[in-house]
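A quick write-up on the structure given underneath.
One protein chain is absent from this view; the other protein chains keep their places.
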Amino acid sequence: MTSDDSALPGDAAPDDDLDGHTMDELSDYLDRGRTPYDASIENSAACRLALTGMTRLQELSWAGMTKQSRLDPHRDDAWISGLLDTIKAEVQSGRDVPLSHPDATLRLALTEAAVRGMIRRAGDTMDGVIMGRCQLDGDVTTPGAPVRVDVSASIRFGMGVDRVADELRERVASALRRHTELVVDGIDVTIDDIYLEDGHGHD
Amino acid sequence: MATTDDAELSRSLTAAVRAVEGVTGVFPSQPLLEAAADALAVRLDLREPDEMVDIDRSDRFTTVTAHISTSASLPAPETVRRVGELIRDTLLATGAKPDELAVNVSIRLVEDTGLRTLAPLVAGD
């Protein structure tokens, strides 16, 4: 998207107008990020024009596809809901985290996935917090065995890291006390990213 | 493979478990066949939605398995105990012997159901 006056000649230069270079060469050169610097290409107006055209074409291909995909916001609802029905039935449950009962006939448990889910929710329901990694370290399958929780989160720009980490830790602990019988040895919170109010842009 | 009677029992247990306070859903208790073609797995509903509680009988020993989701507004251990006891009592009432019975109940999801159950939010900055 450079200067508009750098238009190609109307007949899209055949190779022999490219000061001895071919379109294929130029395409490869472009793919390499125009390195190593090739003076005979960069000093040729025809080559520069062709490169500009190719770059523009790449941009337009991507832009056209993006625009097309946004034409009808509800166009994708059907296949997405079909997808979700399937994957939700297929969550990898992980280990079983037992819940006690005096009657040995009953074997009651939370799946590890359920525990991780509640930990994430404990953080996601905090304003300005988006949870990331979530791990349970230790033998969660043995009642009474000490367990450590390891979570990461990104927080909104301007929030106090220590204060958020403390509150997050407390909320995770409270959820685990309420819904599990895990003996929690410690909750490690890593704030690994700061995001701006409106942007998931960094992809 | 469940008999017709067990299919009937599974249906009534599924309905009863769904009605327990704090239960928000009952899931298939066996994993989907990974081998199934992707497209088929998406398209076909591989199981009867009303028979989610699995009943397995072998050598006169009966194992009943239920996978559920619960509401975060109630402590999960309480909910799962109620479900386990309900299933046990139902099976005993149909003639199962306590020492020939196992009841497995797993919570696969604890979900928010509109109530905020945790500490208040961090004050805005």
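Chains: A and B, in written order; residue numbering restarts at 1 for each.
The rule is short, and it goes like this: a residue touches a chain if its C-beta (ideal position, glycine included) is under 8 Å from a C-beta of that chain, and two chains touch if they have at least 3 such contacts.
The criterion applied here is as follows: contacts and distances are computed from a predicted model.
K.L.:
Determine which name in "ABC transporter ATP-binding protein", "RNA polymerase sigma factor", "ATP synthase subunit delta" or "Autoinducer 2 import system permease protein LsrC" the UniProt entry assigns to the undisplayed chain of the complex.
P.N.:
The correct option from "ABC transporter ATP-binding protein", "RNA polymerase sigma factor", "ATP synthase subunit delta" or "Autoinducer 2 import system permease protein LsrC" is "RNA polymerase sigma factor", the UniProt name of the unshown chain.
K.L.:
Given that one chain is not shown, which residue among A:Arg133, A:Arg148, A:Arg163 or A:Arg177 touches it?
P.N.:
A:Arg133
K.L.:
Please pick, from A:Ser40, A:Gln58 or A:Ser100, the residue that touches the omitted chain in the full complex.
P.N.:
A:Gln58
K.L.:
Out of A:Glu42, A:Asp103, A:Asp124 or A:Asp188, which touches the unshown chain?
P.N.:
For the chain that is not drawn, the touching residue is A:Asp124.
K.L.:
Taking the full complex into account, what residues of chain A touch the chain not shown?
P.N.:
7-8, 10-12, 23-24, 27, 53-54, 56-58, 60-70, 75-76, 78-94, 113, 116-117, 120-121, 124-125, 127-135, 154, 193, 195, 197-203
FYI, only the chains that are shown with their structure count from here on.
K.L.:
Express in whole angstrom the distance between the two chain centres, defined as the mean CA positions of chain A and chain B.
P.N.:
It comes to 32 Å between the two C-alpha centres.
K.L.:
For the complex, which residues does chain B have touching chain A?
P.N.:
These residues of chain B touch chain A: 27-28, 31-32, 41-43, 69, 72, 75-77, 80-81, 84-85, 88, 98, 101-112, 116-119, 121-122, 124-125.
K.L.:
Along chain A, where are the residues that touch chain B in the complex?
P.N.:
82-83, 86, 89-91, 93, 96, 99-101, 103, 105-111, 113-114, 117-118, 121-122, 125-129, 158-160, 163-164, 167, 170-171, 174-175, 178-181
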